[in-house]
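With one protein chain removed, the remaining protein chains of the complex are shown where they sit.
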Amino acid sequence: MTDVATNMRLKLPIICFILQIILIILFATLVQYDHDTDAAAWHNGNHTSESENDFYYRYPSFQDVHVMIFIGFGFLMTFLQRYGFSSVGFNFLIASFALQWATLMQGFFHGMHGGKIHIGVESMINADFCTGAVLISFGAVLGKTSPIQLLVMAMFEVTLFAVNEFILLSALGAKDAGGSMTIHTFGAYFGLMVTRVLYRPNLDKSKHRNSSVYHSDLFAMIGTIFLWMYWPSFNSAVTAHGDDQHRTAMNTYYSLAACTMATYGMSALTAHDGKLDMVHIQNAALAGGVAAGTAGEMMLTPYGSMIVGFLAGIISVLGFKFLTPILEEKLKIQDTCGVHNLHGMPGVLGAIVGAVTAAVATTDVYGKGMADVFPDVASGEIGASYQGVRQAISLAVTLGIALLGGLIVGFILKLPVFGAPSDAICYEDSIYWEVPGEEEAHDGQLTAVRTTETEKLNN
Amino acid sequence: MTDVATNMRLKLPIICFILQIILIILFATLVQYDHDTDAAAWHNGNHTSESENDFYYRYPSFQDVHVMIFIGFGFLMTFLQRYGFSSVGFNFLIASFALQWATLMQGFFHGMHGGKIHIGVESMINADFCTGAVLISFGAVLGKTSPIQLLVMAMFEVTLFAVNEFILLSALGAKDAGGSMTIHTFGAYFGLMVTRVLYRPNLDKSKHRNSSVYHSDLFAMIGTIFLWMYWPSFNSAVTAHGDDQHRTAMNTYYSLAACTMATYGMSALTAHDGKLDMVHIQNAALAGGVAAGTAGEMMLTPYGSMIVGFLAGIISVLGFKFLTPILEEKLKIQDTCGVHNLHGMPGVLGAIVGAVTAAVATTDVYGKGMADVFPDVASGEIGASYQGVRQAISLAVTLGIALLGGLIVGFILKLPVFGAPSDAICYEDSIYWEVPGEEEAHDGQLTAVRTTETEKLNN
Partner (left out) sequence: MTDVATNMRLKLPIICFILQIILIILFATLVQYDHDTDAAAWHNGNHTSESENDFYYRYPSFQDVHVMIFIGFGFLMTFLQRYGFSSVGFNFLIASFALQWATLMQGFFHGMHGGKIHIGVESMINADFCTGAVLISFGAVLGKTSPIQLLVMAMFEVTLFAVNEFILLSALGAKDAGGSMTIHTFGAYFGLMVTRVLYRPNLDKSKHRNSSVYHSDLFAMIGTIFLWMYWPSFNSAVTAHGDDQHRTAMNTYYSLAACTMATYGMSALTAHDGKLDMVHIQNAALAGGVAAGTAGEMMLTPYGSMIVGFLAGIISVLGFKFLTPILEEKLKIQDTCGVHNLHGMPGVLGAIVGAVTAAVATTDVYGKGMADVFPDVASGEIGASYQGVRQAISLAVTLGIALLGGLIVGFILKLPVFGAPSDAICYEDSIYWEVPGEEEAHDGQLTAVRTTETEKLNN
């Protein structure tokens, strides 16, 4: 391959090494073990049992979240026929960067103790959460960006995520344990704005690669199912110990089950000839997890969770069917994975459900548990309805920061130095990867089908 | 596609929406958070530490079980060359329905408190368990049913499962933590009777699709390995806290390891030219988990577990080799996945092992732990040998309810309104799914191989 523009030989090593060295220097100067990870501090601490270490409360949830980030998001995006390496591989790269950078940015905003950022399993979960937002945005631009663009996007997006999260959770006092707003709404609208700015008028030239093949759809289902199964852990990972984690996981479980039922019904109703569409199953069935992200920790009730999931599934399939084509044709938003349908609208739905559920919270229902879910309501500082207002404002703030941030970052990514592929070679692994042949060796001869195409693309 | 009979455009949405709305109404009127998930109740409770919440004892096991249900069963069935979408996708659909319905049915029989069903992580595990039985039955009819038939089957099977479970665990006082009887024996014989009633005399017309291809066997191994790895969690998920969960997991671990050794040996011994057969490896290697489902929580000893697993593996391979053809030819039982070999016979073996192990239980061996495993023996109400009798009766009851239930439900499923495929288009995704081409785009042209066949089938 001789295309200078997309050649990564020097660009990618330089950015990877510079970023990692900066990370190491900043970690060396700013980051410390927290009380539960530091040998001296923990052993000086006052705990009745080793089982009180936060590790045992959160590490299983962390690992489930970790699987969602790396297997879930990574394989969900392998549905494209010729972009499996990039989907899993760039997901892997930018997540590995983003989780480190997020540790610093989130720590800077709400983890400082005496000038140092203290880290442990909760900060690891939060870093993975922030990474999730970046990967949602990745879904919007999938197939159309270079790994360098993605790293640059991750750098800015993580920073803005941390700012938005700080405003919501610390300044406004909103609750959003599963991130309907901070993760899903933010990641989706940020990504949609980026892909709008990066609009490619001649993307039709790559249209034949912007679809799945039989096996690529099965690989994508690995991602879908892992996301679906572990979403209860995602939403409950950073809620308060005890009933809160327990309840959040259960609410999410029922929301997702109801969402799946709605998704299958809607897919058969809207798709061609009454057949099910893999795009819907792979994506819309997950909307129930997104929509339970804010209210999942609240006393949403199991049937309330099911209603939320059911609505999310319906909205999401309708979005894929009717809204995505409009976004592309009228608004010039080329949303490869349909993140608007999976994360955008369900995220907004989740934020609204959270606001309403908060507004009707009563001491009768929450008892002393109110202090865990709505501390300011429990302390009498504010009323429940005002908590609802906080939640609503938080949604507006999130949308604003995401759209404005995506706009600016989109223009940065347009700089011609980042090695983006041309319109004719989007959704194609062989731009950035050594790609082996598609067929196996027969009697010592490698069939040349794939190799030939690859060479053609490269010349 | 213009086949009216299998068209799902209205049928599937209607059944999905009606079922889900009924579920929501029943949940709204009947279901409540239990003590450990309710904010007020938990915070009024008397616990020394948040770590006493049942969430921390069982949630990691729940998630492992969840993976077995959705990835394990789903991908295990992707071995068919043209049925991967349906295997994973219908598994996903019917499991999402069944777990909600099971919450109600199981709650109705043994979770009522003051007229309400109380739910938490243990009920979630039990709902997933019940779903597992439905998925076993799905394996018997795989490739030959419409999604509507599967939902209808799930509705009835879950109900009968809950009845059988109530009789065994509550009325008879049997023990069956890992479900050798309640899940595996029940699910297998129920499904076998259903597939017998749905016998297709001209299934030979679809025979060329009832086999695997290279990559589909690898996808199936994802299912196998996840089932195998997490089976220790499955069997121990609802046993008593402490030594019981610990011991059950370990017994299952050794049973499975020994079973795998037996499976490889038997496969080479019985298969063509001494080569290993993927069907055996994918299925029989799991029989050790099934067979340890009842006795796993007992003081089976590690070597006892290994003997059980070893026998289960031998029986299972022999079943695939010699019994499955007989069942098909003589008894007209078309058992697509061979669930009789993986769940049926090993389930019966597990029930027998459980009866024997219970019958020989002594206070010398169990100490005060007897109260966890055999409470009625510990309290002096009955002797150990009588517990063994209970276990044996439970097996008979399970077989009776499964076979009778399967017979009745099979005839219900024969009603021509459910959109079953004809004999010539079984094991074929494109009946119910939009299926993309098999080959990738080459220079803008989609190779038409698959599309052509799909069109042919549809006309």
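Order of writing sets the labels: A and B. Residues in every chain begin at 1.
Following the convention adopted for this analysis, a contact is a pair of C-beta atoms (placed from the backbone, for glycine too) under 8 Å apart; a residue touches a chain by one contact, two chains touch by 3 or more.
All values derive from a computational prediction rather than experimental measurement.
S.K.: Quick one: which of A:120, A:302 or A:346 touches the chain that's been left out?
M.R.: Once the missing chain is taken into account, the touching residue is A:120.
S.K.: Tell me which residue among B:208, B:332 or B:414 touches the hidden chain in the full complex.
M.R.: Spelled out, the listed residue whose C-beta touches the missing chain is B:208.
S.K.: Suppose we count only contacts with the excluded chain; which residues of chain B make the list?
M.R.: With respect to the unshown chain, the touching residues of chain B are 48-49, 51-52, 56-57, 60, 64, 81-82, 208-209, 211-215, 217-218, 221-222, 225-226, 228-230, 232-233, 241-247, 249-250, 253-254, 256-258, 260-262, 264-266, 268-269, 271-278, 281, 285, 299, 301-303, 306-307, 310, 364-370, 372-373, 438, 449-450, 453, 456.
S.K.: Taking the full complex into account, what residues of chain A touch the chain not shown?
M.R.: Contacting residues on chain A, toward the hidden partner: 1-2, 7-17, 19-20, 23-25, 27-28, 31, 33, 36-44, 49-51, 53-56, 59-60, 63, 66-67, 70-71, 74-75, 78, 84-85, 88-89, 92-93, 96-97, 99-100, 119-121, 124, 147, 215, 219, 222, 430, 432-446, 450.
One rule holds in what follows: only the chains that are shown with their structure count from here on.
S.K.: On Cα atoms, by how many degrees is chain A rotated relative to chain B, nearest 5?
M.R.: 120
S.K.: Just give me the whole-number Å value for how far the CA centre of chain A lies from that of chain B.
M.R.: 32
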